[in-house]
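Missing here is one protein chain; the remaining ones are kept as they sit in the complex.
Moving on to chain A:
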Amino acid sequence: MGSETEKEYAAFEEKVKRTVYLDNLSPQVSEEVLRKAFKQFHGTLTNIHFIPSYTEPSYYSAKFALLEFENQDQAKEIIDLLSDFPFMILGMPRPVRAFPAEPQMFDDRPSKAGRRLELYWLDPKDSDFDVAQQLKNLAEKHVAQQSFLLKQKQLEEEEKLSKQQAETLNTHYQKLEMINSALSSGSAKDLARLYGVNMTDVSGI
């Protein structure tokens, strides 16, 4: 029995080594999409698993996935590639990031061999009960801090950048539209004649 769990855990660790963790995925990304997207790279995807987030607040919509490859080299290649070039899946310009996976990202990990589970109760009359209560409160506080950071800082910053970029894109677009309309309507030609600029010098016209 011992060796079975050891073997299982060893197999799990091996799986972790060849799995890639992806974040910043759009909520509309599905398994099919990911498969198609990664087909263009070297390496065969054996398994895709989206990390479920049951209690994470619904205002944070990014998805996260674990991609399992055939071997560790393929995984490493993908990670390096995605860190060198920004890879877009289902939308731009927010790029997807890839990292090597870690054991705590898997929700179906087997138990490590040789671990014993010890637990004990503490009552108010125990001397270290107070400290334990403190620890509990601390844990609560920390978890609250984490969710606060997620909402206030992370999401806010992301939305800010997104809005900013949308505005920039808009202005670019308007600029191009203007140029386009000027060229097509012939007013550019008129202006050129007025200013004595040779139209053919301007490239692309």
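Following the convention adopted for this analysis, a residue touches a chain if its C-beta (ideal position, glycine included) is under 8 Å from a C-beta of that chain, and two chains touch if they have at least 3 such contacts; residues count from 1.
One rule holds in what follows: contacts and distances are computed from a predicted model.
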Absent chain [UniProt protein name; select from "CASP-like protein", "BAH domain-containing protein", "Mediator of RNA polymerase II transcription subunit 7" or "AP-2 complex subunit alpha"]: "BAH domain-containing protein"
Residues from chain A at the interface with the omitted partner, ascending: 1, 4, 8, 21, 23-24, 26-28, 30-33, 36-37, 40, 51-59, 61-64, 81, 85-95, 97, 102-112, 115, 117-124, 126-129, 131-136, 138-140, 142-143, 145-146, 149, 153-155, 157-159, 161-162, 165-166, 168-169, 172-173
